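Take a look at chain A:
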Amino acid sequence: MSLLEVAAVDAGYGAQAVLRNLSITIEEGSFVALVGPNGHGKTTLLRTLSGLLHPTRGEIRLAGRRVDRLRADQIVAAGIIHVPQGDLLFPEMTVLENLRLGAYLPEAAAAAPHRLEEVYALLPKLQERRFQVASTLSGGERRMVGIGRGLMAGGRILMLDEPSLGLAPIIIDQIYEVIRALAASGRTILVVEENAMRIAEMADRMHLLDNGTISWSGGGAEFLSRPEILSAYLGG
Partner candidate 1 sequence: MDVVLQILVSGLTIGAMYAASTIGLALVYGALNMLNMAQGALLAFGGYVCMYVMDSLGLPAPLGLLAALVTGGVLGLAIYALVTRPMLGSANFETQIFIATIGVGSVLQSAVLHLFGPQPKAQPLQIPGGLTLGGVTLPWQNVLIMGVTALMLAGVAWLLGRTRAGLAIRATAQNRVAAQLMGIRIGRVYAQVLMLSGALAAVSGVMVSSLSGLLPTMGADPMLKAFVICVVAGLGNVPGAALAALVLGVLEAVIQYLFGVQYAFAILLALVIAVLIWRPYGLFGTRQVVRL
Partner candidate 2 sequence: MTPLRRDIAASIALVAAMAVVPLIFDTRYVITQLTVFFIWGIVVTQWNLVLGVAGIFSLAQMALFAVGAYGTAMLAYYGGMAMVPAMVIASLATVGVSLVIGFACLRLKGPYVALLTLAIAQMLYLIVVNDTGCFTNPPSGCLPLLGGVRGFSRFGDLGFRDLLGSKWFVGHYYVGLGLLLVAQVFCAFLIRGPLGLAFRALRDNPGYAMSRGVGRLKYQLWVFGLSAFFTGLAGAFYVAHFGVVGPIVFSVSMLLFLLAMIVVGGMGTVWGPLLGAAVLMIADEGLREVGDWREIGLGLVLAGFVILLPRGLVGLRRR
């Protein structure tokens, strides 16, 4: 049984379906990348997985349990953690308060002290900045808080929406180092990325999301070795 199974899902905003008959499975411990042109439903899929949207058709199962009718807070409790695009920090709170909110639910709160150590070890900048108010951080620091906040929740699968979006190249390198370390830790991770080449180097599995549905799936190495996929992607 796969950890996450998405079967024939339709979802969108109002009457307009963005995702159409989308199916995808994610194995426990794998590093999965979802790539594809903008506006084709990558973020919509993550929002649907985290319960901010509900599918109009199809099923989503986490470790065999149906989660597609649960509220967003119940899905967090079930173990799907979503680090949203644009960070969405709590702007008037300090870095530490933001991180603590990541461990809001009782189970995560119990594990918070040692997770905080882990987060600081992975992202030392956050420890330095822990008493700084989030709205005064730089873009790269904010991204780190967003990722750290997601890690505080624990959970079974971590979803990162465009972790390199809008950052300077040197900062992107730092964020990728963090992602590489996370991948090496054996967590289940789903990353949405615009920059397909770079993420393919570390992904166990790649999915190309095109016009609301998965148009190609394969290994990261396979993706890199088959230029026609890439050109179709760039052309699309």
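What we mean here is this: a contact is a pair of C-beta atoms (placed from the backbone, for glycine too) under 8 Å apart; a residue touches a chain by one contact, two chains touch by 3 or more; residues count from 1.
For anyone wondering why these and not others, all candidates are chains of the complex that A comes from, given by their letters.
All values derive from a computational prediction rather than experimental measurement.
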{"item": "Touching candidate for chain A, same complex, options 1 or 2", "value": "1"}
{"item": "Residues of chain A touching candidate 1 in the complex", "value": "50-52, 71-73, 76-77, 81-82, 84, 88-93, 100-102, 104-105, 108, 149, 153"}
